[in-house]
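Here the complex is missing a single protein chain, while all its other protein chains stay put.
Entry: chain A
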Amino acid sequence: MVTSITNFGRSGLYDWMMQRVTAVVLMAYTVFIIGYLLFSSDLTYAQWSALFENTFMRLFTLLAILSMAAHAWIGLWSVSTDYIKPTGIRFVFQSVCGLLAFVYVVWGIQILWGL
């Protein structure tokens, strides 16, 4: 068993599963948004804003943002452990990724609920 403390979940299997689940969420969200844009060609600001007034849409978007943060973390963590060999630099890179993910989540919530 290789020990690891910086990966997303408790095990390799957990990370692997999360990566798949979040990918499905992101796919569903992308398809939904593209579909919505296609079917409302003369989209106005009012319509767009009304869409995000909807609680379901807000929750769906929040789920997509959280999925993106987790997905990006697992992916970039994996890339960093492949290509960045010096532990110090790798840890800094991982910290920056983690911080960015956190900022995006908070920022997303702020936008969605107009805080």
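Note that in this section a contact is a pair of C-beta atoms (placed from the backbone, for glycine too) under 8 Å apart; a residue touches a chain by one contact, two chains touch by 3 or more; residues count from 1.
The working rule: contacts and distances are computed from a predicted model.
Asks: Between "Putative cytochrome b6", "Sarcosine oxidase subunit delta family protein", "ABC transporter ATP-binding protein" or "Succinate dehydrogenase iron-sulfur subunit", which matches the UniProt record of the unshown chain?
Replies: The chain we cannot see is recorded in UniProt as "Succinate dehydrogenase iron-sulfur subunit".
Asks: Using the definition of touch stated at the top, determine which of A:16, A:48, A:91 or A:113 touches the missing chain.
Replies: For the chain that is not drawn, the touching residue is A:16.
Asks: Would you write out the residues of chain A that touch the absent chain, in ascending order?
Replies: Within chain A, the residues touching the omitted chain are 1-4, 7, 11-13, 15-17, 78, 81-83.
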